[in-house]
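On to chain A.
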Amino acid sequence: MGYPGYPEEFWDSIEKVEATRERRLKEVFKRITPEEKEKLLEKWHPDYRPEGKRALKLGPNKGDYVPNEVADILEAYPLIDPNDIDLEDIDYDVDVLIIGGGGSGAAAALWTNYRGIKAENILIATKLRFGDANTKMAQGGIQAADRPQDSPPIHFIDVIGGGHYANKPELVRILVKEAPLIIKWHEELGVMYDKDEHGNFIEIHGGGTSRKRMHAAKDYTGLEIMRVLMDEVLNREIRVIEFSPAVELIMDTSGQVAGAVLYNLETNQYYVVRAKATVLTTGGFGRLHIQEFPTTNHYGATADGLVMGYRVGTHLRDMDSVQYHPTGAAFPEQIVGQLVTEKVRGLGAQLVNIDGEQFIYPLEPRDVVAAAIIRECYGRNKGIVTVTGQRGLWLDSPMIEIIHGEGTIKRYLAAMYRQFKRFDIDITKEPMLVFPTLHYMNGGIEINEYTQALNADGKPIPGLFAAGEVTGGVHGKNRLMGNSLLDINVFGRRGGINAAKHAKKAKVGKLTLKHVNNWVTKLKEAGIAPKRKAPIILPEYRGKRALSRSINIGF
Partner candidate 1 sequence: MTAQKTVKKLKVKMVSIYIMGKEYKVPEGLTIHKAMEYAGYKLVRGVGCRAGFCGACATVYRFKDDYRLYTGLACQTTVKDGMYLVILPFVPAKKPGYDIEKLKADFSSIVKLFPEVTRCVQCNTCTKVCPQEIQVMDAIQMILRGDIKSAAELSFDCIACGICSLRCPAEIIHYNLFQLVRRLNGKYLTPKSQHLVQRLKEIEEGKFDKELEKLVKMGPEKWKELYEQRVIE
Partner candidate 2 sequence: MKYLYFPGCSLKNYAKRYEETAVAVAKALGIELIELKRWNCCGAVSGLAEDSVFHHIAAVRDLVRAQEQLDEADSNKLVTVCSMCYRVLASVNNRLKHNPEDLDTINEFMSPEEYNGGIEVVHLLQIIKDDIGFDRIAEFTKKDLSNIKVAPYYGCVLVRPKETAIDDPNEPTILEELIKSTGATAVENPLRTECCGSYNVVTNRELVKHRILNLLKPIMRENIDFLISVCPLCTFNLEFGIKANKKELHGREIPVLYFTEFLALAFGLDDKLEKEVLQAVNI
């Protein structure tokens, strides 16, 4: 007996969780006051650790504080030497180039095509396989105010409060107002959202929502959206090249962005893409492992878009704040950092400490819950410590089966159930051990309502559009669950529409990579040694010994 998936030293604590469960079912932990919240964040949220950040030495955001890991890639030398690239020999000549094959990229491609740009004049370039990105990993859901008791203005307040009032309000207005349109689009495409027998969506709360507006497709929401969008891109025969990341944007002599240099990861050759409009949809930065946190993000989340954009002058915003998801798996070791969706809390599971007691209302905004868990583990020493030194607290998933009936977990949290079952942990009966994990890039490239990338003066950089996680402003300093899947569709769509509009009248001049040379000059002027190169494309996880013996004999 006991709990075969957990080491024996956890068993005592699990029994305590079980013992308090019945009482806790009736217990509602009081919500945090604004004053308490401020104190909690200041003391325990990783964003507030001054040693985690530094001021940028150059570029459009010179002087702004960003996480060290972000500064490292922004203040880095290019991967290519512009002199090696023959810009006269063009491999792909298109109207619209979309860099990134996640949800925002797919949405942009479709809407570009809907707006009259022919499939053969659109190119999606992606680093990994088409669709293998953060979008597919989103489990919990997508927000949209479509129930009678809800409205776009109510949604607006939730978004902007969650974002600590730092959001760009024009962008928030678009997000909430166009949300129902997106859900309708998905419905027409055949996305299988969870519905009741009348066809209305089954909607629940997410962290920080004041109305139930989380639409889900089991706990595979992102996967379901992504694969339908992909299917449609393929049906329309829009061109996609995989394993060919962009490594640098190309400009023309008139100062507009006019394509990109791609790098074939298999043959090591470069391709030149000339495009009348370029849309950056390269997603976030989880794989930078800010402050050494594990991450929920996919393997290619290395913020390449920020690096390439910064070199052509895009302004970044809200880069000082990082989203740590409060509940990443903390055990078993094989899945540490992987997401335990907020929906688990949405469905009623509480967070409890080693003694089986609650310490925070489970659906406070993410930064608050994350800080509270860190405080409980490190400040109050009420966490579990695993053999590897990883700390964690219990997320009491069996409560869900008690509240909503047996079978709920397998039906609505199939992915979660499977994830843990692989390691002998049955989350319908046993709680799961969790700790915050690096989850989302709150900030990013600043855009306007037309998804045009802006420079430091707030002026659009001609020819360059950006959408999705790579951008900043929509979510301010903290994104709420369900608003990112929404963001990538709303602004991916706008990106597509505006890129199409632009491409129809744009004229591209002579291509150049002069901005890259200029960047190298500026780096040298700022006294930065040519040690680091970026974009980093893929993170480095090779074993130390293997790396230390790696040689390049160039055969």
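For this structure, a couple of remarks:
Simple rule for what comes next: a contact is a pair of C-beta atoms (placed from the backbone, for glycine too) under 8 Å apart; a residue touches a chain by one contact, two chains touch by 3 or more; residues count from 1.
For anyone wondering why these and not others, all candidates are chains of the complex that A comes from, given by their letters.
Computed from a prediction, not measured in an experiment: that's the story for all the values here.
Within this complex, chain A is touched by candidate 1 out of 1 or 2. Within the complex, the chain A residues that touch candidate 1 are 34, 128-129, 131-134, 136-137, 145-153, 156-158, 160-161, 165, 169-170, 172-173, 176-177, 180-181, 183-184, 187-193, 195, 197-201, 205, 210-212, 217-218, 220, 222-224, 227-228, 231-232, 234-237, 243, 265-266, 296, 298-300, 333-335, 338-339, 385, 387-391, 414-415, 418-419, 422, 538, 540-543, 546-547, 549-550.
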